[in-house]
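The complex appears here minus one protein chain, its other protein chains still in place.
Right, chain A next:
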Amino acid sequence: MKFAFKMGASALALTVAATSAYAEIDEAWWKAAAEPYQGVTIRGVTESSPPSLYIREVLAPEFEALTGIRVDVETTSWDQMFDKAIKDMEASTGIYDMAYIEQDIIYSYLSRNFLTDLTQFLADNPDLKAATYDESNFTTFADYFKDDAGHLYGVPMEAFLKVYLYRTDLFNDPEIQAEFKEKTGRDLVPAKTHAEYAEVAQFFTAYGEENDLDLWGTTAQAHTGHVASWYEYFESVAPTFGVYNWGIDADNNYGASVANGGEMNGPEAVEAMTWWLSMRDIAPPESPASTWTEVGTTFGAGRAAQGLVYGENAGWIAADESKSLVVGKVGVALPPLKDGVMEEVEGGTGYIGYYDGGAFGMPHSSKNKEATALFLQYIGQNEVQPDWAVAAPRVTNTATYDDPKVQEMNEKLSGYYDLIKDRGYLFAGAPAYPFHAQVREATAPIFYQILTGDLGVQEGLDQMAATAESTLTELGYRK
């Protein structure tokens, strides 16, 4: 009995060890699998972001030391990355073996068959399949990189929410709480509605002015010449008013205007834009020149009491003392919503904000597909995720949430990882449009004119809807 128990326990321990999320990487297997590709150099192009830099600085050298396959990762600007990757795949030059696929561009790439079907490739090459790599390890964010058949075209490497950050030191200050209560008649807590958010924003902007502080009530990603502002409105503000998928109805001949079944110029869109512009007007003065990066910097510099901030910046804002002045003073919450939106989203229609992220895919033109498949599996393993998640707050594998290092970081980030895990389903990536950049670029100049006041909100949204429809007709999507 004792022996049987011992055997049983040993077998269980072995099974647990073998299937554990954090089983040791089988070095012998990786070396053997990489043996035929010695001397091969694989090249990748990606955005210069914290997760990508981690790949370049940590994962690529680790993989190189383990397998002997050299990995060159080129980190560049967002625009340049797309430009280089698209040109390479369009011309089938095969310069790159890996390309960063932002969630919003995947549909364009799939429509042109730019990417290699990773699921199929590994099925066709079982010798290259690592035991520690499993597509089911990924969070549901990986679904954005799958086709209708459920085949994966990119290994998720970053995933964030654009969240509502607020300053806990300000919100929990008894004197400020009392002053707020006196002025507004309600408690100072993170806003749940747009009216509450506006009230808090107005209070803190006035508070900053009265006390001669460099403090404003809200951030605003409102650059008047960069698409960051367009994204803030369509991805983070309009959905909270119930305008989803940019107000374009894909099931209704891609109508954008109300007249054609869309919502881009509808009353909710007008309300959303008007509210957002009113917030922009009481945000720090740098806001009309702020992209996503500057919004993070503004919040990290302690210049805003609250704001919608990309999760990739939340990590350093909350925890990096060398960059942020508000370490330990940051709270995380869901964005404010219009009445009825949460019910709609819980019911399966729409979303309340942006689930941002990307994956590493293999261009169809790659000349080193086997070696690249090994590297992509390497970065997709559970084993490499925890340190990566701490270095750059991103979670792509379900098991990562339970790692002690990640849990520790979660506390520093006031439950940011819990928010992704438990409430991530309320957020969504960009709509499944293969014409993403084309419609964005066609409508953005009009959008900027709304920001500068050259066009009124209704007039501008009308023009945007008309331009979106004419562009879609020109591209052949709208009949």
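The definition used in the following text is that a residue touches a chain if its C-beta (ideal position, glycine included) is under 8 Å from a C-beta of that chain, and two chains touch if they have at least 3 such contacts; residues count from 1.
Just so it is clear, contacts and distances are computed from a predicted model.
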Undisplayed chain, where the name is taken from the UniProt record, one of "Carbohydrate ABC transporter membrane protein 1, CUT1 family", "Copper transport protein", "Autoinducer 2 import system permease protein LsrD" or "Cation acetate symporter": "Carbohydrate ABC transporter membrane protein 1, CUT1 family"
Full-complex contact with the absent chain, from A:D26, A:E57 or A:D83: A:D83
Contact partner of the left-out chain, one of A:E286, A:E312 or A:E370: A:E286
Residue ranges of chain A at the interface with the undisplayed chain: 79, 82-83, 86, 90, 108, 111-112, 214, 222-227, 284-290, 303, 434-435, 437-438, 440-442, 445, 448-449, 451-452, 454, 474-477
